[in-house]
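Got a structure for you, written out below as C-alpha cells; questions coming shortly.
The complex appears here without one of its protein chains, the remainder shown in place.
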Amino acid sequence: MKTLGQITVLFCGGLLLFFTSDFPDFGDANSPASLHLSPYFIENTLKDTAVPNVVTAILADYRGYDTMFETTVILTAGLACFLLLRIPKREVKSRYYLHEPTGVTLRFEGDKYPQKSDVFKRIDSNWVPYDLIINFTCRLLIHFIQIFALYVVAHGHYSPGGGFQGGVVLGASVILFAISGNLRAAIKRFGEKTAALFSAAGVFIYAGTGALCMMIGEHFLNYNFLSPLLGTDRIMARSHGIFIVEIGVAVTVMAVMIWIYYNLSSAGKQDEGL
Amino acid sequence: MTFFTTIFTFLPDLPAIIIITPLLASLLAAASGLFNRKTPFLIAAAALFISFISSIILIMQVVETGIVIEYRMAGWAAPMGIVYIIDHLSALILLVITSAAFLNFISNRKNIETEFRNKEGAFNSLYLLFTSGLIGMTATGDAFNLYVLMEIASLSGYALIGLGSNRSPLATLNYLFLGTIGATFYLLGVGYLYIATGSLNIADIASIIPTMMNSSIILFAFIICMAGLLIKMAIFPLHGWLPNAYSDCSNVSAGLIAPLTTKVTIYIMIRICLTLFSPEYTFNYLKISEFMVWLAIITIFFGSLSALAQKDYKRMLCYIIIAEVGYMVGGFFLGNRIGISGAILHIVNDAAMTLALFMAAGIFLWKTGEDSRDSLKGMFGKMPFTMAGFTLAALSVVGVPPTCGFFSKWYLISGGIAAGQYMFVAALIFSSLVNAVLFFRILEIAHFEPFKEHNHDHVYHHSHNTLLHHHQDHHDEHYETTKHNGVVKEAPLEMLIPFIAVSIMLVILGLYSGTIVANIIDFVIPAAII
Amino acid sequence: MLMETVFSIKPVFAVLISLLAIPGIISSRTQNIRETWTLVAAGIKLLIILSMLPLILDGKVVSFTLFQVFPDIGISFRVDAFGMLFALVASSLWIVTSIYSIGYMRSLDEHSQTRYFSFFAAAISATIGVAFSANLLTLYIFYEILSLATFPLVTHHQDKEARSSGRKYLFYILGGSIGFALPAMMITYHFTGTLDFAPHGVMAGHINSGLALMISMMFLFGFAKVGIMPMHSWLPAAMVAPTPVSALLHAVAVVKVGAFSVVRVFTGIIGTSVLADFNISTIVCVIASFTIIIASLIALSQDELKRRLAFSTIGQLSYIVLGVALLSKSGMTGGMLHIAMHAFGKITLFFCAGAIFCATGVKYISQMKGIGRRMPITMTAFLIGSLSVVGFPPCGGFISKWYLVLGTIESGNLIFLFVLLGSSFLNAAYFFPVFYNAFFCSEDQMLFEDKVEEAPLWCVVPLVITASISILLFFYPQPFLKLASLAVSTIMGG
Amino acid sequence: MIIPIDLIILVLIIISAIAAITVSDLLSSAIILGAYSFFLCLLWTVMGAVDVAFTEATVGAGVSTVFCVAAIFHTTRRTKD
Partner (left out) sequence: MEQILSFIAAKANYWAYVILLMVGLYAMIVKNNLVKKIVGMVIFQTAVILFYVSIGYKTGGTIPIIIYGDGHNSIIEPAAKAVDYINPLPHVLMLTAIVVGVATLGVALALAIKVYQEYGTLEEDEINKKIRA
C-alpha cells in the first residue's frame, strides 16, 4: 500500500508539475481567466446591484444559486452529523457532582442525584477545574465577538465579510462559550432544537426569497422583483435582496456550526463534552 | 380551472421547481421532524411527487417542442449567471432520478420508521437533499455549480449510508475519502478549464475550446475531470469503496443511492465528453477510446467474476453494479452512434433494474430479517408476486427479452461489433452468462428449497448498536413473523405496489425502447457521430 | 412470387389469448373454473388460427407490427404458410394436451396446479409467437420466453432430480441462445442491416463463406431446442417433468420450436442459395445424419420408456433439419411435414407412457410385460403412434418420410438415403420390444396390483384422438401438405 | 536580495502541511493544521483575496480546529504514524 501510494503520488505530482509550465504566469493580468468573465463583474457590479464588494455581489447575486446550495451543504453536514452521531437520552450509570462550598467531587449512582440544588453542581466525568482567567476573558469577549459578527454580516456589501463569515463568527462565539464553560450550559442557552430549527430556517430564508421572486416575477432568486415589496428601485432591490439572503446564510451557518460542535464534542450524547 | 391556471403560471419555472421543491421540503421535513414523526414522510413524499410530475411535464415539453429549455437562475444570462439546461438527455435522466427516488421512497415508509427511529426528520430531509443534488447535477449548465451539487449529493449520501450495519461507518469513511478525491479532482479540472478559457459555463467553455484544441491545459483538464468522475463511478481499479459502502447500508438508502449515483456520474461523464469537450475532441483528437473501452472490459470481467464469489445478496448486486458501469462507459467510448445510444439507454434501464433489485432486497429483508441468499428459501410459494417481479428484474439484468436489459445490451453489442471491439462484445456476453448463473442460483434456492423458519431475535443488525435498545422493544410488531408455511403471505401493499410497478416498467421500457431511442436519444447524440 | 399482405391484429390475439387467460387461471377459486379458463382459451386460440387458414391457403400473408423496439426492427408478426403449419399443429395439440393434463394432474393429485396451468398457457403463447414471428428478433424473444416459461414446468416436482435436470435444461437452452444464437443474430444484423425473414434469405451478397458457415453453425447449435448433438442432453434430462409437459413441450412445442427456428433461419435469413453456394448444407446434413444414427442407437439401450422416447425425438428432429438441408423441394416438404406428422405420432406415444404411469406407476419397459392385455386401448394407440414415427403406412409418418426419401434422391446424395432407411430400421427396433413386452410376454404378477385397468377417461380420450388423427393424416394430409408445399414453393421459387 | 513575502509564506505553508501529517500526536496535528490555515489566510491576504482570507481564518483556523479537537477528545490522541 505504501509503495503504491508513493508511486501514485509521485506520478500524479510529476504530471501536475509538468502541466504547470503552460500556465499563464502568476499575477498575469492578461490571462484568459482575467479577460473573459471577470471584467464584466468588476465593471458592472456597481451598476447592476449597487454593491461595491464584488465578491459579495457575485456570491449572492450573479452566482446566488451556487451560494444557496453552499448553505445547503452546510445544512447537509449538520443533518449528517446529527443522523450519524446523535444518541437519544438513555439511562446513566453515574454522574459527578461538585459540592461548591467545599470543592468536593461526589459520584452518584443511577438517578439518585440531586435534581435541583444550589450547592451541588454537575460536572463532567473528566473535569478539570476551570481557569478563572480564561473563563472570565471568554465571557467578556463573547459579547464583542457577537457584535463584531453582526457587523460582518451587515457590512458585507462594503467590506470583506458577509453572511458566511459572520455566521461562523457567531457560531464560534457560542462554541467559545461551550469550551470555556461547559457544554450543558451552552445547550441550555442555545438548545439543540433551536439549532436545528435555525439551520433549516436560514436556508428557508434564502430559498424562500428565491421562491418569492419566482412567484412574483420570473426567475428564481431574481431580486429585481422584490422591489415592489421593499419599496425601492430595482437595483437597490438587488442590494437588499443580497442582504436578506446573507442573513439567511448567517443564521444557517451559525446554527449548523454549533449543532455540529455539540454532536462532535459530546459524541452525540449531548450530555457532557469538551 | 384555477388549478390549471396555477399550473400554467408555473410552467416556465418548472426547471427551478423540480429542484426547489425537494429542497424546501427537506427544510420543512427537518423542522417538522423535531415535533412529529409522521409529517416528514408526508412532506417528503409530496415533494418527490411534485418533482416527479414536473419531470414528466418537462420531458413532454422537450420532446414535443424539440427546444432546449434554458432557465436563468437569478435572472442572469449564461456566462455571467448560472443557467439550467433541460435538453433531451437531461430531461430523460431527470425523469429517471425523480421516478426512482419517488418509488423507492414511498415503498419504504415502514423501513424508514423502524431503521431511523426518532430521526425520521433528518433522514427524510437528507433523502430529499440527495435527490435534489442529483437533479441539480443533471440539469445544471454550469461546471462549478455541478461541483457544489455533487458535494450535496455526496455529503447527504455519506450520511444516508453511514447508518447501517456495524461496518458501515468505516466503509462510508473510505467512500468519503475517495469521493472527496474524486470531487476535488473534478474541481481541479474545472479550475484548469477556467484558467484556460476564463469561463465556467459549460456551453461557453464548449464554444471556446475549439480555438485551443492543442492546449495542454485543456488536455489536462479533461484527464483530471475524467479521473475524478471515474473514481466516483467506481470503475475497475478505483472501485474499492463501492461494495462495502452499498452493501452495509440500510435498504432504503441502498435503494436510492445504488441505482442513481453511478448512473448520474456516468451521465455527467457523457455530458462532459459530448457537450463540454466536443465529440470531435473526445473521440478524434484524444484517441483515448481504445483505452477506456479496455478499462470497461476489465471492469466488466472483474465485476462479474467478483459477483460470482459473493454469498451475500446485496454484495453480489454491488459487484453487478460495477460490471454495469463497465457496460455504460465502454458503450459510450465505442464512439459510434449506436454504442452511445446503448450507453444512454442502459443508464435508464440499469437504473430501473437496480432499483427493482434493491427494492426486492428491501422486501426480503422486511419479511425475513436476513440478507443472505439462503434467506430466500421457498420464497416462490410464499411471495409469488414479489418473486415474479424479482424474476423479471433478474431476467432484465441477464438480458433476456422482452425485458429492457436485452435491448440496451443489443445496442451495446451492435455498437461493439460496428466499432470492431469484439472483446467488448465478448465481455458483455460473458457477463450476461455470469449474471444468468448468479440469478439462477438465487431463483433456484427460492424455487426448490423448502421455506425456512426465520427468527428475528438476532438478525436485524441494521440497527446501529446505539439505538438497539429502542429497536428490540418494537421488533415483534414491525417484523412480521413468517411462520405459516406454504401459505401465501405477501409484503404489505405499500411496498408491493411500487415494486411491481417498477418490474412492469422493466418490460414496458424494453418494448418502447425503440420509441425512446427515436424520440429522445437520437436528439442527444451530435450529428457528427455516426 | 409476390405475396399479398393482409394487415390484421389476429396473430397478436392468437398469441396473447392464452396469456390473457393467466389472470383468470390464477384468480380461479376452484379447479373446474381454472380448467374451464384453460380450455376456453385453447378453443378460442384454435378458432383464431383456423380463421386465418383460408387466407394463407390462398397464398396471402397476414402481418402486424406491435412495437417498434429498434428504429428498423419491431416486434412484428407475420403469418405465412410454414408458420401456419406449425401454429396449427401446436394449437390443436394444446387442446388435446390440456384435456390430458387435467386428467393426469387430477388423478395423481399433483401440487401447485395453478402454477402449472399458468406456465402452460404462457408456454403455448410463446410457441405461437415463435410460429408467427416476422423477424428474427421477435422469434428470439418468444424463444426465450418459451425457455423460461417451461422451466417451472420441467421442474414441477421441485425435488433434487428436478433441480439438477432444471439446471441442465436452462444451461443448454439459455447458454445456447445467449452464447451462440444472440451473437449470431447481432452479426447478421451488423452485416445485413435487417432481421426480417425473406423468402430467399437476406444474407446473399453480404457475407463470405467462412462467416456464413460460422453463423449457420451458431444458429444450429444456439437453438439448442432442436437437440442436434452435442446440444441434446437436456432433452432426456427434461423428462423428469410430468408427462403432459413432456408430451406437449418436449415432443411437440419446445423441440419443434427449435426445429422451426432452425428451418426459419436457414431459409428466411441465411437463404438456400447461400447454403448451397458455400456447401454449408452438406455439413448440416452430415451433422443431422450423425445425430439421427447416434440417437437411434442410444434409444435402443434405454429402459425407461420416456427416455427412449426422448432419444427417439432427438433423432426425429434431425430428420427435419436434414430434410431442409437437402435443399431439394421434396426434402424440404418432407422436413416441414415431419413437424406435423411426428408431432401427432410422438404425442400419442407420450400420452400412452403417461397413461401407463397413471394407471400402474410403471416407468420401465422391462416392467411392462403383458400390459397390453390390461390396457388394450392405450397399447393399440401406442402401436399406431410408433408406426407413425417409424414411417409405416397407413400412418401420417409415412408421408413425411416418403417426401424425405424423395428429397434425398432428388438431391443426389444417396448416402443420406441410406441414413434414412437405416434409421427407420433402428426406429422399428427400439419400438418393437415395447409391444413385444406388452402383448406377447406373460404377465409378471408381482409387478402389478390386482386390478390394473385403463387410465382415467380424461387420459384415454386424448390419446385415442391423436392416434386416430395420425391415421387420418395418411389419408387426408391436405392442409399440412398444402401448407408445406406453399411454403416450399415460396422458398425455392416456382 | 528581496524575497517576496508570499514565497516565505508558501514555504511555511508547505512545512506546516508536512508537519501536520507527520507528527505522531493527533492533537498536535490538529493544532498544526490550524497554524497551516492561518498561514494560508495570511497568503490570501497578501494575494488580495480578502474574503477568502476572512473565511479561512474563521472556518479553517477557527471552527475546523475546534472540530478536530472535539473529535480527538472523543477518540484518541495516540497514533503510530
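As written, the chain order gives the labels A, B, C and D, with residue 1 at the start of each chain.
FYI, a contact is a pair of C-beta atoms (placed from the backbone, for glycine too) under 8 Å apart; a residue touches a chain by one contact, two chains touch by 3 or more.
This structure is a prediction, so every number in the text was calculated from the model and none was measured.
*Asks:* List the shown chains that the missing chain touches in the full complex.
*Replies:* By the stated touch criterion, the chain not on view contacts A, B, D.
*Asks:* Against the chain that's been left off, what residues of subunit A make contact? List them.
*Replies:* With respect to the unshown chain, the touching residues of subunit A are 1-2, 4-6, 8-10, 12-13, 16-17, 20-21, 23, 25-29, 31, 33-34, 37-39, 41-43, 45-46, 50-55, 58-59, 63, 66-67, 70, 73-74, 76-78, 80-81, 84-85, 158-160, 164, 260, 263-264, 267-268.
*Asks:* Touching the hidden chain in the full complex, which residues of subunit B are there? Just list them.
*Replies:* 144, 148, 151, 155, 158-159, 162, 166-167, 169-170, 172-173, 176-177, 180-181, 184, 187-188, 191, 194-195, 200, 464-466
*Asks:* Touching the missing chain, which residues of subunit D?
*Replies:* Its contact residues with the unshown chain are 1, 3-4, 6-7, 10, 13-14, 17-18, 20-21, 26, 29-30, 33, 36-37, 40, 43-44, 47-52, 55-56, 59-60, 63-64, 67-68, 70-72, 74-76, 79-81.
Please note the rule applied: only the chains that are shown with their structure count from here on.
*Asks:* Hey, which pair has more contacts between C-betas, A-D or B-C?
*Replies:* More contacting C-beta pairs are found at B-C.
*Asks:* Could you give the separation in Å between the centres of subunit A and subunit C, each centre being the mean of its C-alpha atoms?
*Replies:* Here subunit A and subunit C have centroids separated by 75 Å.
*Asks:* Just how far, in Å, is the C-alpha centre of subunit B from the one of subunit A?
*Replies:* So the centre of subunit A lies 31 Å away from the centre of subunit B.
*Asks:* Name the residues of subunit A that each touch 2 or more other chains.
*Replies:* Residues of subunit A touching two or more partner chains: there are none.
*Asks:* Could you check subunit D for residues that touch two or more other chains and list them?
*Replies:* Within subunit D, no residue contacts more than one other chain.
*Asks:* Please name which positions on subunit B make contact with subunit C in the complex.
*Replies:* 381, 395, 398-402, 406-407, 410, 413-414, 417-418, 425, 429, 432-433, 436, 440, 444, 447-448, 510-515, 517-518
*Asks:* Show which residues of subunit B lie in contact with subunit A when the two form their complex.
*Replies:* Interface residues on the subunit B side: 12-13, 16, 20, 23-24, 27-28, 30-31, 34, 71-76, 79-82, 116, 118-119, 122-123, 125-126, 129, 136, 142, 144-145, 148-149, 151-152, 155-156, 158-159, 162-163, 169, 192, 194-200, 208, 215-217, 220, 466-467, 469-470.
*Asks:* Subunit B touches which residues of subunit A in the complex?
*Replies:* Residues of subunit A touching subunit B: 15-16, 19, 22-24, 31-38, 40-41, 61-66, 69-70, 72-73, 75-77, 79-80, 82-84, 86-88, 90, 193, 196-197, 199-201, 203-204, 207-208, 210-211, 214, 218-224, 268.
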